[in-house]
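For this view, one protein chain was removed and the others were kept in their places.
For subunit A:
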């Protein structure tokens, strides 16, 4: 059961955080993996939040995201986990 923000009820974006290019930002639309979502939500990956792909680990995975418009903090996660975070538009 995907968890969506109220405003994104109808839009299901095909792109996920995994598809961001280095330095590119996106806005979280929904989280498609319920179990993973619990952890991601608590870490602040709430639908509507802006994230920016900051870096990739030397072997391409994990990656780091800068969370929040004010660049609140840096989160590291695996590519497989990033794939569960879908983006708006």
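A few points about this structure:
Rule of thumb we're sticking to: a residue touches a chain if its C-beta (ideal position, glycine included) is under 8 Å from a C-beta of that chain, and two chains touch if they have at least 3 such contacts; residues count from 1.
One rule holds for everything that comes next: contacts and distances are computed from a predicted model.
Remark: of the listed names "Branched-chain amino acid ABC transporter permease", "Glucosyl transferase", "Ferrous iron transport protein B" or "Gluconate 2-dehydrogenase subunit 3 family protein", the one matching the undisplayed chain in UniProt is "Ferrous iron transport protein B".
For subunit A, the residues touching the absent chain in the complete assembly are 1, 3, 5, 31, 34-44, 46-47, 54-55, 57-62, 64, 66, 68, 70-78, 81.
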